[in-house]
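Here the complex is missing one protein chain, while the rest keep their positions.
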Amino acid sequence: MIEKVLIANRGEIALRVIKTCKALGIKTVAVYSDEDYNSLHVKQATEAYHIGEAAPAKSYLNQEKILETILSSGADAIHPGYGFLSENSDFANKCEKNKINFIGPSSASMELCGDKMQCKSAMLKAKVPTVPGSPGLVKNVEEALNIANDISYPVLLKSVFGGGGRGIRLVNNDKELREGFETVTSESISAVGKSAIIVEKFLQKTRHIEYQMARDKHGNAVHIFERECSIQRRNQKLIEQTPSPIVDQETRDRIGELVVKASHAVDYTNLGTAEFLRADNGEFYFIEINARLQVEHPITEFVSGLDLVKLQIDIANGEPLPFKQKDLKMNGYAIECRINAEDTFFDFAPSTGPVPDVTIPSGPSVRCDTYLYPGCTVSPFYDSLMAKLCTWGQTFEESRTRMLNALNDFYIQGVETSIPLYKTILNTEEYKNGQLTTDFLNRYGIIDRLKEDLKKEKIEKSETAIAAAIIYSEYFKSRVQNTSDNSSWKNKLS
Amino acid sequence: MIEKVLIANRGEIALRVIKTCKALGIKTVAVYSDEDYNSLHVKQATEAYHIGEAAPAKSYLNQEKILETILSSGADAIHPGYGFLSENSDFANKCEKNKINFIGPSSASMELCGDKMQCKSAMLKAKVPTVPGSPGLVKNVEEALNIANDISYPVLLKSVFGGGGRGIRLVNNDKELREGFETVTSESISAVGKSAIIVEKFLQKTRHIEYQMARDKHGNAVHIFERECSIQRRNQKLIEQTPSPIVDQETRDRIGELVVKASHAVDYTNLGTAEFLRADNGEFYFIEINARLQVEHPITEFVSGLDLVKLQIDIANGEPLPFKQKDLKMNGYAIECRINAEDTFFDFAPSTGPVPDVTIPSGPSVRCDTYLYPGCTVSPFYDSLMAKLCTWGQTFEESRTRMLNALNDFYIQGVETSIPLYKTILNTEEYKNGQLTTDFLNRYGIIDRLKEDLKKEKIEKSETAIAAAIIYSEYFKSRVQNTSDNSSWKNKLS
Amino acid sequence: MDYKIKDIEKTFDGAISENLGNNEYVIKINDMEHQIKILKMDSRGIEFILDQKYHRAKYLENSINEMNLIIDNLPLTLNMHTRLDEIVFKNSGSKGSSDTQITLKSQIPGKVVSIAVQEGDSVKQGDLVCTLESMKMQVAVKAHKTGFIKSIKIKIGGTVAKNDIVAEIE
Partner (left out) sequence: MDYKIKDIEKTFDGAISENLGNNEYVIKINDMEHQIKILKMDSRGIEFILDQKYHRAKYLENSINEMNLIIDNLPLTLNMHTRLDEIVFKNSGSKGSSDTQITLKSQIPGKVVSIAVQEGDSVKQGDLVCTLESMKMQVAVKAHKTGFIKSIKIKIGGTVAKNDIVAEIE
């Protein structure tokens, strides 16, 4: 039985894990870098150990130091959170060798999930549909042409060594494919010295829909419903919700069965997420498994009533799942907004620095997981997620209006945030109607609408601002003026 | 349709009502006394009007001023909260005459509920069991003796003009009854100049169990499950929970049907609460209807998923209940602790003053309704309830441990609070096993146990305290010493 | 005084028109009267009720002609013509002091943000000598008379109290 957990993470997710451990009477060990002396996870854990410099490589990614701390603190388990070492199968393997209970999948399963090509073929074997395309690398342009004609254009040519938009090309016909094949090959060779190309169907107007899955060490598996995470910027999720507006119960069950199959196919244990693209024609295509707890797990907690961190710990303890698929009932609607420290108008560039003042929203069915407190600092060394703001409602509309209220109440001084963007999005008819796609921001010109909204808000607040400025000026003048000077302001403000 | 609501209240309940109104797009009008200029309800409402001096009679109970403010602010409805004017049928009547939508029952129904004798006979007519005793006033000691022997001793003799422990006597036999009848009569005559006595069965080891009821203007009624509120001090609730540990589904349905009957019997509209005493033999006896929203409504919201303030507004708008009894399903377990500003060791005497620092607990399934913020003041003019801390869990144990964590996280500087008492109660085996009675505190010697717990906590913290004191002393000395003085402390702390 | 809010076109003319006592004032903005009650105020911000509606404003770094505010949760930049520097100037020794007085004194307490002159420089009355920051406002201290800088009594980053000598001008 797990009695003391080292949390190899920081920020809101470390706090989230501490919260459940406390409720379960499990001791917690926090680790922290030079940058995090004053962070809340240090303050709330049972114990806290300094592990190195601010740069992640020197602290939160330092496997040796973390293993050493687990052993010296007497922790019997490790929770990796998300990011950092959470999907590092080498590290998971080292934990296994040291008999440390790694709260997550086995290193073998993690490695399989991490290798997209291997994972894809495991899925094909298990009859879980993946994005149509070459089953593996294509040997030459002729093979690519055959496949493209099989699955029909448009298709994507992707170098498996690419990433971030490089080594990838959209082609619409044979001619473009021939040209693209050469370009992608040479781009890849010039970048990493080698090339290996796959062909994939290009899906338009897609939605990102994922399933929470849970599988115990005895091979029992369930899905805990879907989450729609289509609203993204630069392929990173901004707003998530459950249920998805286009998933009905029949679809939920049907895709859910595939998810259970997928978890068996990679011998997955503990909690993970199966991600799908949903094409405009209604087809679902598996893309990958996230072998960890997701940022957006709270919305699943809202509609399932489950504590997913508790479930992770129970599974890690070898306990069988305490429910069957039919016991899980979806209750209500939940939305998450990822409150990032970033400048929407400056290509979402990170915005960091001291946060002298914060007001954290609260209220019925509002949940805010955050590391913020008045006087804290948003560090440039770590990711920009400051808070996960989640709301629940008996209806979608109730969760949406609660979210809008909570966004209005959320005040973070000192850094730019994504809060104004979310207010604009949540107020669009497209969002209200559930017309979600992964290109939502561009498709509906959201940034321009945000500018309009901000201008409107400024106009609304203008008289208030002028009033505040008048009072300030008079107050200031009253301090500057000689006391002997008998100006009129004195009669006004004293 | 209600578009602008004046909230004739203050503190956490005013904030609670504002929260829902905002989500529904309804404008809110706050009112405030001299004492409440800096209160959060003033800050969060759409508009705020000053209505008078600190003393409730000069502000929150000033009917004329409040009516005037409703009319001048253009509000079309009033939400009375709890306390103050919420159960004042005269005021409700004035609202009706002025065509102001009073969010609550009609003045006629409120008057009937407020008159305990009339209400009791309405219940008897409707076959809702009340505490056995005289159907009305007893004419003389002989009639009292007959009734006492009918319902069997022990019985209570109560003057209907009494209250607060006066004009009430417990008697065990005919002899004691004869003596008691004289004493109660003379006590009552000396206090209020008249006497009118009723006889009631004295119930031992009782539980206080109440039902949330809702009835629309078309006569549709439901109950929204029970709440057990047995943990009390001086007949005031401290901790509430739902479901009650001794109410099974059969009992819930059976008593629930009585509640629906009770609501019809007094032609109740909007939300109210039917209160019962549950005797040790399992019998339920109706005691009264609270014709308003209850303090403890959030735990019902937790297990029903309903927003009860929204339901109040919908009913006030004349809408039919949007569900039937069979649609309501109880989900999980919820607990509420009333965080009072009071000194447990000083007979729960109020503790008031500035609150320089506050930490409000949060987390998954934690809800805290409060008017506290750092720098606020707990006023001696109003009641001692500072916050309602509520937690939910899939199991009772989960809600209990979440509550304990939240209580540990709750920090209120400057006033004494009931938080330590609740930690002690929640950790007793009696509470965990659901052995609840209205005399829980005395029955189980809770105050003595609290003393022990606090002593234990001090012992646990002693080394930490000494460490803090050492550092402080050295720091202080370093400030006091001459800079030229080369004492050893300097090498220690500089 | 005239105000302009960045990003919106309209300009505003505003002033206090009446003190009602008890921290309540009537202010006029573009000829419309508003009632304002100040609940709390210091150099960092203000809480007030304007026409029955609560607001809070935070004052961020400001200069004489630009004010950065957060109104409720919305950041705004205002441009304005306060003539505050004129008031400071008028009180900095230029008034009532004979031309023979050499000391230029600070009329406000503040931090020295920049110094515009060196010892030996010649200055004309009204020339900028240094800029002080006080209550998040930048305020110019100008020469009270024409002459040359005999000595500078302040340094950048230092603080000056009211009536401290900033420089001597001969």
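As written, the chain order gives the labels A, B and C, with residue 1 at the start of each chain.
Here, a residue touches a chain if its C-beta (ideal position, glycine included) is under 8 Å from a C-beta of that chain, and two chains touch if they have at least 3 such contacts.
These numbers come from a predicted model, not from an experiment.
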Among shown chains, those touching the left-out chain: A, B
Of B:1, B:71, B:117 or B:469, the one touching the omitted chain in the full complex: B:469
Absent-chain contact - pick from A:45, A:171, A:334 or A:406: A:45
Residue touching the undisplayed chain, where the options are B:72, B:413, B:427 or B:442: B:413
Residues of subunit A in contact with the chain not shown: 37-38, 42-49, 73
Positions on subunit B contacted by the hidden chain, ascending: 357, 408, 410-411, 413, 454-455, 457-459, 461-477, 479-482, 485, 489, 491-493
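Heads up, the rule we're going with is that only the chains that are shown with their structure count from here on.
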Centre distance in Å when subunit A and subunit B are each reduced to the mean of their C-alpha atoms: 40
Set of subunit A residues in contact with two or more other chains: none
Multi-chain contact sites of subunit C, meaning residues that touch two or more partners: none
